[in-house]
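All protein chains but one are shown at their positions in the complex.
Order as written gives the chain letters A, B, C and D; numbering starts at 1 within each chain.
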Amino acid sequence: MIVPYSHILMFAGILFAMGIFCAVARRNLIMMLIGVEIMLNAAGLAFVAAALRWQQLEGQVFVLFIFAIAAAEVSVGLALIVYAYRRTGSLDPETYNILRW
Amino acid sequence: MTVYGAVFYILAGVILIATGLAITRRNLVHSIVYLVISFFGSAMLYYLFGAPLLAALEIIIYAGAIMVLFLFIIMMLRVEPSALRKPTLRQWLPAGVLGLIYVAVAILVVTTDPGSQTILETALARPRVFGRFLFQRYWLSVEIVSFLLLIALVGALYLGKAFVKEGGDQKEDQS
Amino acid sequence: MKSALEAIGALATGFATTFKHLFRKPITEEYPEYRRPLPERSRAVIVLTRDPDGGERCVACYLCSAACPVSCISMQSAEREDGRRYARWFRINFARCIYCGLCEEACPTSAIQLTPYFETCERDILKLVYEKEDLLVEHSGKDKEYNFYKYAGVVTEVGDKGAHEREEKPVKIKSNLP
Amino acid sequence: MDWMIGFAILIVKLGVVLVGLLLLAAYLVLLERKFLGRLQIRYGPNRAGKFGLLQPLADTIKMLTKEDIVPEAADRVLFLLAPAVVAAEALLIFAVVPFGASVTLLGKKIPLVITDLNVGLLYVFALASLGVYGVALGGWASNSKYSLLGGIRGAAQMISYELSLGLSLVPIVMLARSFSLLDIVRAQAHYPFILVQPVSFMIFFISAMAETKRIPFDLPEAENELGAGYHTEYSGMRFGLFFLGEYVNLQVFGALVAVFFLGGWRGPFLPPVVWFLIKILVISILMIWVRGTLPRLRYDQLMHLGWKVLVPLALLNIVATGFVLLIIG
Partner (left out) sequence: MPKLIIDDREIEVPAGTKVIEAAERLGIKIPRFCYHPGLGSVGACRVCAVKFLEGPFKGVQMSCMIDAKDGMVVSTTDEEAVNFRQYVIEWLMLNHPHDCPVCDEGGHCLLQDMTVSGGHGIRRYLGLKRTYHDQYLGPLVQHEMNRCIHCYRCSRFYQEFTGYHDLGVMQIGSRTFFGRYQDGTLESPFAGNLSDICPTGVYTDKPSRFFGRRWDYQRSPSICINCSLGCHTVASGRYREVVRQEARYSEAVNGYFICDRGRYGFFYTSNEERPRQALVDGKEVSYDQAIREAREKLGELIKSTGPDAVACVSSERSSLETQAMLKKICQTKGWQGPHYFLDESMAQKVKSASSRLESGLAVSLRELESADFILVIGADPVNEAPMLALAMRQAQRRGGKIAVIDPRPVSLPFEFHHLNVTPNEVNLCASLLVKTAVDLGAATDLEQPGIEFYQAIPKLETVSSSLQEQIAKVAQELKESKRPIIVCGTETVRQTTPALAADHALLLQATNKQAGLFYLLPGANSFSASLLASEDGSFLETLEGIENGTIKGLILVERDLLLHFHDRQRMELAFEKLELLVVLDYVNSRTQQRAHIFLPTSTLYEAGGIFITQEGRLQVVPRAHLSGTPIAQVSGGNHPPRIYESEIPGGEPRPGWQALAELVHEEPQPDENTTRSSVLNGLSELNPAFATIPAIDELPEDGMRVSSPEESSPRFSLDWIHELERKESPDKSLELVLVNWTFSTEELSQYSPPLMKLEKEAAVFMHVDDATSLGLSDSDKVTILLDRGALEASVSVKENMAPGIIVMPRHRLLEWQKIETLPKFVSHEEIKKVSV
């Protein structure tokens, strides 16, 4: 007996919203990436809770995939960030406006 | 409320506070440390929700690998503390409206769905059972995901290498 | 494959060597029990020597204090009744001294010399400040024969004008004869 | 009543293990210094007590009484936290390491492990991966260039070798069919896994040395380039915690090697715990010997070895083991 499923969903929702905020409001590429991680984590929590709710292991399987995707995303994302930083010397997304006319 | 319920609320509180602090710190290293705490809490929640394997993986992958990678990049690039972006009203307004809609829908769904009121029971997915389930039903997905990881690896390597090559060329140009 | 074998062989040699060391007697010299005699020219505690006639060699010319890279030498020069220049006081702060030997090289009268004696540790750092009476010794150290005043040409008890090594008799300023 | 006895037993086990670990760590330091000394034709410490037996005590007193310096420009909280992370991580791993079969005391069967986790091996990895934080944060928080470089090196090195460390143990799990360390030891009832998995053992041993940042993999604290690397700015007991972490890690990896490859506590004639200790000591001496023999790797050699030699080798080993298991059934 843990808690009502809705509580977990709300909790995951708040966490997800924090992730969105982090990805949107921070003037830093790394923090934007971190925001994505937070969102993925929130989703994972919701999935595991759902697995428990319906007593189906698919939820946990999905979380495993999320981990894999997160790892892939981070490795490529950070490689991009390093690359971009070395070219421009800044992590502020505002500086990457060379395509904006 | 059971002991498990209390544990959930405590952990949820810790996670929310830590995440909140993490996304508002100006110093990136502090953000990372708070985030690690948050992921630790998440791992415990996984364990609570009967997924010990995932709990361990959460720590190994998220806390042990991804966050270390972030920390490594932050230390390597010597990132200065950065400020919060100050959004203008024009940017803020649609975001706010959409956010409100999202919140309204979320509350609506969560409160109206009778199933969501069900109180969860504790259960445990033993690693052996989980593994068997995974590789019997979803082996193809696992392979696809592993390909994805391979591609990510190659991509990251390429990005690292490409710069070096370009840098080398620049050096030659200069000399 | 060959190189891999070579690498393994190299590693094995290394491990064998260190393993053999296990059974050798350590070459460490254990200091307080065994004191290795130091060469005469090794540089440690500084002394002020005397000339062969027993007079203080130091003329307090300040060259050692000027040469000292850590400024650990201080002194005050003065004049004796017989005209000899000497150090009224002479102080070396061994807490600062780096035993570089530049003072010995700078000394024009072979007065200041470094000796092999080095065991001067003190718990009270002020005890490492040596005064002239701590520094002055009763022998002439390395340059045994040298007496500065025999060559300097100034009037002291060692000799009047014209009485030193390689000197003419003083010019008679009021005489027409050479 | 029952859970109270269980709790009491747990507390006693915790205490015994903790004291044993700390004592062993202290004397491992002495052992390392003496043994290293002999490898280098020196005596090693021989002044404090007979044969320097009181040296660990002297060291402890020294570290406890030395001034605890926090650099002015340091990030104070993280600076104070980092050594604790390292030491705690090393000590916590021992929670799942079985150091003997169960004993029967007052009619109660007590397993000689603090807790037997069904994902014990993953737990070990999880904690090992957290050890990075102590190094990286300590290096970063010191606000010193040497520390920062040491921290960066440490992070990169540990995260790289964790991969080969993990992969090297997959065949063991395949053989034992369990993540639980107790199960793994039980699976070696007939033969230790080192006989069937020598490649795995080699990879694990090398990776373990890299994880514990020991020579020849001590780049994060390479004294002739970086001062003392990530703990350059530490002094007193905080430095002592780093130091303690390192030597507890040494024991941990000795114990893990014993558990995974040498059949755990098994052995003839002597009591299991003694056998376990002997195995730990043998592994430790082996590591010290390596330290006394090999020079430090260059950074690119380190990465090369990790990513291009050990990881592929471990993967091949997994595939080979799988095939063999399939064939044998």
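As a convention for this text, a contact is a pair of C-beta atoms (placed from the backbone, for glycine too) under 8 Å apart; a residue touches a chain by one contact, two chains touch by 3 or more.
Note that the coordinates shown come from a computational prediction; the quantities given were computed from them, not determined experimentally.
Of the chains on view, those touched by the hidden chain across the whole complex are C. In the complete complex, the hidden chain is touched by one of C:Gly9, C:Pro116 or C:Pro170, namely C:Pro170.
Although one chain is not drawn, the whole complex shows that of C:Leu63, C:Cys97 or C:Leu114 it is C:Leu63 that touches it. Although one chain is not drawn, its touching partners on subunit C can still be listed: residues 59-63, 65-66, 76-79, 85, 88-89, 91, 108-109, 126, 129, 131-132, 148, 151-155, 161-162, 166-171, 173-174, 178.
The rule is simple: only the chains that are shown with their structure count from here on.
Computed from the mean C-alpha positions, the centre of subunit A lies at a distance of 72 Å from the centre of subunit C. Here the CA centre of subunit A is 33 Å from the CA centre of subunit D. Per-chain CA centroids place subunit B at a distance of 29 Å from subunit D. Multi-chain contact residues of subunit C (touching two or more other chains): none found.
In subunit D, no position touches at least two other chains.
Within the complex, the subunit A residues that touch subunit B are 1-11, 13-15, 17-19, 21-22, 24-28, 30-31, 33-35, 37-38, 41, 44-45, 48-49, 51-53, 55, 57, 60-61, 63-65, 67-76, 78-83, 85-87, 91-92.
Taken in their complex, subunit B has these residues touching subunit D: 27, 29-30, 33, 36, 43, 52-53, 55-57, 59-60, 63-65, 68-69, 71-72, 75-76, 126-128. Within the complex formed with subunit C, the subunit D residues making contact are 37-43, 289, 292-294.
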